[in-house]
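Note sheet for the following structure.
Removed: one protein chain of the complex. Kept in place: all other protein chains.
As written, the chains take the letters A, B and C, and residue 1 is the first residue of each chain.
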Amino acid sequence: MRLTLTPSTDPDAYPFSHRVRTRFAETDAMGVVHHAAYLPYLEEARVELLRHLGHPYTDLRSGGVDLVVLELFVQYRHPLHFDDQVDIGLVVGAVTRTAFQIAYLLRVADEVRATAVTVHGAVDAGGRARRLPDWFAGPQFTRP
Amino acid sequence: MRLTLTPSTDPDAYPFSHRVRTRFAETDAMGVVHHAAYLPYLEEARVELLRHLGHPYTDLRSGGVDLVVLELFVQYRHPLHFDDQVDIGLVVGAVTRTAFQIAYLLRVADEVRATAVTVHGAVDAGGRARRLPDWFAGPQFTRP
Amino acid sequence: MRLTLTPSTDPDAYPFSHRVRTRFAETDAMGVVHHAAYLPYLEEARVELLRHLGHPYTDLRSGGVDLVVLELFVQYRHPLHFDDQVDIGLVVGAVTRTAFQIAYLLRVADEVRATAVTVHGAVDAGGRARRLPDWFAGPQFTRP
Partner (left out) sequence: MRLTLTPSTDPDAYPFSHRVRTRFAETDAMGVVHHAAYLPYLEEARVELLRHLGHPYTDLRSGGVDLVVLELFVQYRHPLHFDDQVDIGLVVGAVTRTAFQIAYLLRVADEVRATAVTVHGAVDAGGRARRLPDWFAGPQFTRP
C-alpha cells in the first residue's frame, strides 16, 4: 500500500489524542528536538490508540501479528523544544485486509508543530504479509 | 518547499554513496533495524556528502548556516538486520535559493532495502530562513 | 566528584518515584529493552524530580545552570520488556557546592529490574564548573 492520506491541521479531524513530553535526550545541538525523535512519539501514540481500542499491541504480537511500517511521511512545521508537552492527534484511514494508514497532527498548546502519515502492514512472526484481525475493519477502529 | 522528488531504484541515479554498518542498538524486538534508526543513517550520509564536496557541515554551522529538515519520506521495502553493511546512494535535486531536496537509495549487497527523500531549508542560528551559500547552486553540488 | 553511592533495593529508601512506559523503539533484537535506553529513563525521572521540587530544569537552564553527567553506573538485574510500566525510585545524596549524586531503583510491579547511580556537576553555558543553586543543599532536595 502506498501512502495516500493528507493530514489535516484541524484538531477535530483526529478522534484520538495522546500526549507525550519531550526528553532532553531527544534534543540536538540546534537546541530543538531532533527530527528522528518524532518517530518514537508517533509509535507510542499508535500503541496507546490500540490499547484504547481494547487491543493492546502486546496482545496482537502474542497472537502472531506484527505491524510493520511500510511508508512514512513527516512535515516539520515548527520545532519542538525540550520539556514540551505534545498533543498527538491520530486518525486511521485507507484500511484494507492487510494494511492501513494513520495520519497525525502534533501540537503544543494548540499550535501546530508537525503533521505525519504512516502506512502499516500486518506480518506474521516470519515477516510474511498476513490478514489484519477483523476488528481493524470496524467503525470503532477508524473512528475511535 | 514541498517534497517533489521520486527516488529511483537504479543505483546509477545516485552520484554519491556512503556505507554505514547497522548497530545492535538500532534493532528492535522484531529482530530487524527499527524504522526510526534509518533517519540518522540518512543524516550521516548527508554529512559525508558535504565533506566530500569540500564544505563540511561543521564549517557551514560555524559560518552561521544550519540545515533543518522540512519534510521527510521513507519507503521501507525490505528490512535491514544487525551488522548489515548498507550502501546509501544520494542525489541532490530541486535546489532553490533557500532549500533543496535529497533522494536516497539504501541497498545491502545490491539489494534494495529502502528509498527516501528529505527536504532541507537553510536557517540562521536563530532559526530564521536564510539564503543557502552560493556553491549549493553549482553543478558540483547537484552532481557530486 | 567520584561515584560513591550504593543503590538500595528497598523501595522505602527512595522518597521520590516516577513511572515510565517502555517504547517499542527502545527494544532490541534480543526481545528486551536495550541497555542504552535506560539512560533516558533516568534522565526523565531526574527532570520530574526537579519539577516536583519547584525548580524545573528549564528554569535552571534559562538561569544559566546546566547539570552534566560526570559518572554513571547501572546494574541490569532482570530485563525490561516492551510496554512495561517501570517505577523509578530516586534519592539524592553526597551533595557538595558543585556536584551531587542520585541513586535509582527500577521496578516493574514491585520486582527489581535495575539499580543505578549518576553523578552530576553544575556548569555554566560555556561548560565551566559553577556553584549549584542554594536550594540543592536544602533538606527538601535530599528528602523530597
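As a convention for this text, contacts are C-beta pairs under 8 Å (C-beta built on N, C-alpha and C of every residue); 3 or more make two chains touch, one makes a residue touch a chain.
Model, not experiment: these values are computed from the prediction.
J.: Touching the absent chain in the whole complex: find that residue among C:53, C:70, C:95 or C:108.
T.: Spelled out, the listed residue whose C-beta touches the missing chain is C:70.
J.: Mind pulling the chain C residues that touch the left-out chain?
T.: Where chain C meets the chain not shown: residues 3, 30, 32, 35-37, 39-40, 43, 66, 68-76, 79, 127.
J.: By the contact criterion defined above, which parts of chain A meet the unshown chain? Give residue numbers in ascending order.
T.: Spelled out for chain A, the touching residues are 24-25, 27-29, 31-32, 34, 36, 82.
J.: Applying the definition given at the start, please give the residues of chain B touching the unseen chain.
T.: 21, 23-26, 39-40, 43-44, 47, 56-58, 82-83
Heads up, the rule we're going with is that only the chains that are shown with their structure count from here on.
J.: When you take the mean of every protein CA atom shown, which chain's own CA mean is nearest to it?
T.: Here the chain at the core of the arrangement is A.
J.: Suppose chain centres are the mean of their C-alpha atoms. Which chain sits farthest from chain B?
T.: The most remote chain is C.
J.: Roughly how far is chain B from chain C, going centre to centre by Cα mean, in whole Å?
T.: That gives a centre separation of 35 Å.
J.: List the centre-to-centre spacing of chain A and chain B in whole Å, with centres computed as mean CA coordinates.
T.: 23
J.: If you average the Cα atoms of chain A and of chain C to get two centres, how far apart are those centres in Å?
T.: 29
J.: Hey, what residues on chain B touch two or more of the other chains?
T.: Chain B, residues with two or more chain partners: 32, 36.
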